[in-house]
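Here is the structure we will look at.
What you see is the complex with one protein chain gone and the rest in place.
Going in written order, the chains are labelled A, B and C, and every chain counts its residues from 1.
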C-alpha cells in the first residue's frame, strides 16, 4: 500500500469506538479523518477524550448515511439495530465497511428477528457480508467489502473449540461457561453498569438465552450451552468449556489438533492452564488457549481482551486483511499486564 | 443457656479468625475471652484491628495446646495441617472444638494424605468429629463435640446440588464451575494474592484437582468435576453447576425438591436466576440457590459469602447448635449489598 | 418508648434509601411500614432488592405528599431540590421528618440559591429545622421535629476540625482535601459513575466550588478550601486537612481538645494515623479522627462510611434522639473490614 487509507469511525465515543481510535493511532497505513458522535457533535476530540492526542484536533460530526464522504474504510461501532439500516445506503459509496454490531453476523434473518426482536432491514445483503474471524475465514475476508465483526463471546468460544469441533470430535452439547469484564455492556448509562452495582459482585446472566449463542452455533457447527457471567473488572473475557469427546480421541490427538490449528496464527497461542490470566492479554489482540484433559471431560480455556480481539482489534485485523497489508499492523502490543 | 459461653479463637488475625471475632461481637450468649495469634503475641487487639471495638482490650496470646484454659468453645482458624496435631491434645479439656481447617473434613485418612500430602495425625478421631453442614446433618451436630467446619466451595456446591443428588436424579458427573473472591486464599503474604496481581484479572486454577473435590463427593454421593476460578473481589463465591438429569425428571420435580429441601431452612433461599449477585449475600450467612431448566441440562446456581456461610458464619451456626440456642443467633445480618 | 415507631422511607431504592432499610432491619423500636419508589411502584421489595428479607413483602408505593399516611417518622432520601417543596405539605401530618437532602441544610436561602440554582420553596421553615449533627447539636435535636441531615463531606470535615475550630485556634483558611467512594454520586445512571469510567481511576472534582463548602463554613465558623476527589471504591470517605494554628497552641493543647470533645461520644474515636483506613469504619456509623503535628501544620485525618455516618446511619442516630431512645440503637455494627 503506498497511500494511507482514510478512516471514519461512527460511534466514536463508545468503548469500541474509542478503542478503534486508540489502536489506529499507531497505524502506519491508515489515518482517522472522520469521527462521528451524536452526543458530542461539533466538539473537539481533545476536549472530550484528552488521551487521544493524535486526533485531538478532529471534530465530532453527526453521521449522515446520505451525504458523501471521502472515506476508504468505515467502522460502524454502534449499538445493535442501526447498521442493518445504514449499510444498504453506503454500499457503493465506501470501499470497505466493518460493522462491529451484531446486525450482519447471523446468516438467517429469522434468527436475527428471534434474538434481536427486529425485522432485518437488508436480508439480501447478509450473503454479501463476511463474518470477520480471520482464523477461520481469512481467505474469504480478503475479497469481501463488508465485514460483520464477530461478537466478543463468540470469538473467545469459537477460537477455543474450533480445532476440535471441525474434526467432528465433539459429542453432545458442550458447556461454555464464560465470564466478561463490564466494558462488554457498553458505555450506555445503565444502573446495572454503575460502579457500585458491579464492584465486589459476581453474577450470571442470560444463561441459555444470550444473543451470542447462535453465532457460536453457526461457526462451530454444533449446539452449545452458553452461560455468561459478569466479572468486576473493566476488560477481559475468559471461557471455560466442558466438552465430551468421542471415546477414541486421545490426548495426543487433542494436542495435535490445537498445535496444527494455531501454529501459524499470529494472535492465537497455546499456553499452559496456569497461564490463563486475563491480564496477560489485556490491551492486546491476542487469544490464549489452553486445556486440561480429565477422565470425564476435555476442559478448554480461552481468553481474550473483549474490547480488542473481541471487538476493535479484530476489526483492525480485518481491515489489514482487506487492505492487503500485514495482518498484525498496529496490533503488536504487549499486554499491560497490571 | 443461662450463662455466657467463653470463647477462644486460635488464628485470630487471619481472615476467618477476624470474621469470627466480628460476628461474635453481637452474640448474646458467647463472649470472646481468648484470642491467639503468634504474629501479634502480647499486643492489644485494639492496636492491630481497631475496628474490633468489643475486644479492643484483649491481648493476643500464643496458643499452647498443653496449657489449661477455661474455654467453652474453641475455634481453630488455622491453615490446614495444624489442627490434626492440636485437637488430640485438647480433646478432654475443652467441651466444644470447631475446626475451620480441612484436617477433619475427609472421612478417609488416605484421601487426606493424597490431597494434603500429610499423614493424618489422628485418624481415629475422624469418626468422632462431625461435618458441620447443618442443612444436611443438623441432628448429628447437636450431639457432637468436635466439628469439622466445611470448606467454602463444598458448602456452596453441596447446598446447590444436594436436593437433587439425594434423590438419585443426577446422571454422570456434573460440572461445578465455581468462582471465589480473593479472601479464600487467606491472609498469608503471597505474590499471587497481591492487589496488582488480582485486580482486573480473572483466572481458573486447580481445575479437576482442587482439594475441595473429595469433600463434595463425600457428601453428595456422586462424582463431580470441580473447576474453580478467582474473581477480583474480596468476598463472595458463586457456583454455576451443569447437571444431566434422569430423563423422567420434570421441571416440577425439581421445583418440589428444592422447595421441600429448604422451606424450613433459615439461611438457604430459593431465588430467581436474576437475583444471583454475590453482593446480595455479602456480609451474611445466607445461601441463595436458583436454577434454569434447559432442554440440555439443569443449570443450578448457588452463592454464599465465602467467609461467612463458607467459614466463620457457619462455624458460629454450628456453635449455636452445639449450645442448644437459636441457630440464627448473631447471624441475622442484612447484606451490605454495595 | 413502649410502642414501635412506624417508619416511611421516600426514595427507598436509592443508595441512602436502601441503606436506611438495611439499618432499620435490626431496630427494636422502629418498623418500616411504607417504602416509596416511583421507579418500582407496585412491585414487591423482595423482587427488587432480595437482600432486604425483613421487608420482602412490602410493596413500593408512589409517594403523595397530599394523602394521609399513618407514619411516625418519615425519611426523605431524595435528590436535592424536592424536599423543600414536599416538607411544607407534610409539616403537621407527620410527627418527625428527617430530610437526607441538602434542601434545609443551609441557613441562608440565598446560599441555597447560589449553590443549587433554585429558589428555596420554604425559606421560613429553615429556622424550624435542625441541622442533625448530634456531636455538635444533640440538645437542640432532641426538641426538633424536622431534621436536615448533614452532607457526607461536611460530617467528615466538621467532626475532624470542630474541636480546634471552636477554640478559635485555626488561622487562615484550612485545606480540606477529601476523597469519597463512588456511592456518594448516588444511584442515578450517569456515564461518569459507570464501572469502567471509575475503576482504576482517581480524579479531583469541584475544587473550591463544591456545594458542601457552605455547610462546612456554617458549622465550623471559619472559611475552608474544600477539595474533593473520587476514589475507585463503593463506600468510604476520608479527609486530610491542613491547618495553620495560632503559634501558642501546643501539641498537648490539641490532644486535650480532641480527647475532651469526643471522650463521651459513642461514634467518634481518636485513633493513631496508621489506623486511618476507610475499611475500618465501612458498614458502621463510626467516625475515626487522628492527627499529625508537624513543624508547619497540624494535619487532621477524619474518616467515615459516607453512606452511614455520612447519611443513613446519622439519620437513624437523629431518629433515635428524636424518639428519646439510646442513640446507638441499631447502629452498633462492627466494620466488615474486608
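For this structure, a couple of remarks:
Here is the rule we go by: a contact is a pair of C-beta atoms (placed from the backbone, for glycine too) under 8 Å apart; a residue touches a chain by one contact, two chains touch by 3 or more.
Since we're looking at a predicted model, the values are computed, not measured.
Listed by label, the shown chains that the missing chain touches in the whole complex are A, B, C.
Across C:199, C:216 or C:254, the residue that sits in touch with the chain not pictured is C:199.
Contact with the omitted chain, checked across C:82, C:193 or C:278, is made by C:278. Screening B:57, B:191 or B:248 for touch with the missing chain picks out B:191.
Residues of chain B in touch with the missing chain: 15, 182-183, 187, 189-191, 193-200, 232-234.
Even with one chain removed from view, chain C keeps its contact list with that chain: residues 172-173, 175, 177, 179, 181, 196-197, 199-205, 207-208, 223, 225, 227, 229, 231-236, 238, 240, 242, 273-274, 276-279, 282, 292, 294, 296-297, 299, 301, 338.
Chain A meets the missing chain through residues 15, 18, 22, 25-26, 49-54, 183, 199-200, 234-235, 269, 271, 275, 279-281, 283-284, 288, 307, 332, 334-338.
Following the convention adopted for this analysis, only the chains that are shown with their structure count from here on.
Averaging Cα atoms per chain gives one point for each, and the point farthest from that of chain B is the centre of A. Separating the centre of chain B from that of chain C, both taken as means of CA atoms, is a distance of 36 Å. If you average the Cα atoms of chain A and of chain C, the two centres end up 45 Å apart. If each chain is reduced to the centroid of its CA atoms, chain A and chain B end up 40 Å from each other. Within chain C, residues 15, 183, 199-200, 234-235 each touch two or more of the remaining chains.
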